[in-house]
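Handing you a structure now.
One protein chain is absent from this view; the other protein chains keep their places.
Labels run A and B following the written order; every chain starts at residue 1.
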Amino acid sequence: MIWQIDLSVLTLIVICGFATIMVKDLLSAAIIFGAYSFLMCLLWTEMGAVDVAFTEASVGAGVSTILFIATAFQTTRKVKSRKKGRIFSKIVGLTAAVIMGLVLLAAQNNFPGFADPGSPASLHLSPYYITKTLIDTAVPNMVTSVLADYRGFDTMFETAVIFTAGLAVIAILRRVRLADRCDLPEPYTISAGYQDTIIRFISRQLVPFIQLFALYVVAHGHHSPGGGFQGGVILGASFILLAITYDMDLLLRRVNEKWSVLLGNIGVLIYAGIGFICLLLGANFLDYSILHKILPATGPVMARSHGMLGIEIGVAIAVMAIVITIYANLASHGKLDKGL
Amino acid sequence: MEYLVSHYNYWIYTLLMMLGLYAMLAKNNLVKKVIGMSIFQTAIIVFYVSIGAKREATIPIIAHGHGSDAAHAAIDAMHYANPLPHVLMLTAIVVSVGTLGVALAICLGIYRRYNTLEEDEIQEQLQ
Partner (left out) sequence: MNILIIILLVAGVFLFLATTIGLLRFPDFYSRMHAAGKGDTLSSLLMLLGLALYEFHELNLATVLVGGKILLITVFIFMASPTATHAITDAGFESGARPWQKEKTGEGD
């Protein structure tokens, strides 16, 4: 909670935020947004939120930037500037923002001070989680145990939301029949014969290590910052790296559309399936301590830890499949033949 | 002055949130509006994470958590950052990337139909 680091990083964040909105080129806006996300990740690490910072670094600064670049690749890169028009909407926007900002700032009188250990948010429920997580679940990472065990319902529906987002992207963009393919001119000509040996070789060497690290993040989420989401996004990002450095064909030969939707399904099914197994064995839904009856040589406390690992694996599979689906559909404008 | 120094995280999150709101309302290009939405979402996450921060507290992972004797050692709740806002914000980040994917897919669909990404040109073509 070093306020000097806080203030300098916050100043850089505000500058990056202004720059992202004002720049006249979509590709530059995407890159500055990536820098903004990395600075946010730094800020949250400094405030003590390492899991949130890890997720933002992989999701916000990694995948979001490539999604923006894929969109700018398929549409247009220039942002047309208007000198005189749209004054009305600018005034409305500025007025609404200023009034709402003043209302929010006026409400701050009753808020507790920054980093106050006695603030009401830290006094009622979270001391129970902090003191009891090792006794109840044998998992030192409090965020993972609250995410996957104490608040497991939220995480299940969040995985379902991710899956629904992938389905929505397929529903909006995917064109299969030849009659649906309208002929837009290609915005950029990809030089067809251009293959770069260095980039392809290095990315081919790095992808196994990236995937191994992603599996390590999923499995080690109980003792270090990590967990299912971060590992799943890193796995998806390794496939996106292959798609960028080679062709989209390579990605689609390995993970074709049927398999990616199927894997998304399987991920959510693993999560809900573990919950149902707990129901069948006689306990509540997603109450993992009853799993010690079918897992060999564990007690009720360790069974909760293993149940958490099971659902993290389900979440990782689902998130990986959906990240690949969203990227493949965005980068090839739904046709899934060639892309970025 | 004391009030300003002790509450500076709220000023910053309000500034970022209003930046995102202005971008969503006043910008012409659709992708810039989506960027404004992302800035708005990360400002909310800054707010929640700053609520969970504690002075002189460490990260919410219990040190020396291996072994069976660790469960019986006294764990002081004051020494660890509050894990609840972190959990809520993990969900928020993952949902925000899903929303970003769908929003960009809608932008692509609009470009396919109207051949432009500027809002006023689309409104002209609609009339």
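Annotations
As a working rule, a contact is a pair of C-beta atoms (placed from the backbone, for glycine too) under 8 Å apart; a residue touches a chain by one contact, two chains touch by 3 or more.
A quick note: this is a predicted structure, and the numbers were derived from the prediction, not measured.
Displayed chains that the missing chain touches over the full complex: A (touch as defined at the top).
Note that of A:I87, A:A171 or A:I199, the residue touching the chain absent from this view is A:I199. Among A:Y128, A:F153, A:F209 or A:F285, the one in contact with the hidden chain is A:F209.
In the full complex, chain A contacts the hidden chain through residues 191, 194, 196, 198-199, 202-203, 205-206, 209.
FYI, only the chains that are shown with their structure count from here on.
Centroid to centroid, with C-alpha atoms defining each point, chain A and chain B lie 12 Å apart. Across the interface of their complex, chain B is touched by residues 1, 3, 6-7, 10, 13-14, 17-18, 20-21, 26, 29, 33, 36-37, 40, 43-44, 47-52, 55-56, 59-60, 63-64, 67-68, 70-72, 74-76, 79-80, 82, 85-86, 89-90, 92-94, 96-98, 100-101, 104-105, 108, 111, 113-117, 119, 121-122, 125-127, 129-131, 133-135, 138-143, 146-147, 151, 154-155, 158, 161-162, 164-166, 168-169, 172-173, 182, 184, 223-225, 227, 229, 319, 322, 326, 329-330, 333-334 of chain A. Residue ranges on chain B touching chain A, taken from their complex, read 5-12, 14-29, 31-32, 35-36, 38-39, 42, 45-46, 49-63, 65-66, 70-71, 75, 77-78, 80-87, 89-91, 93-102, 104-109, 111-112, 115-118, 120.
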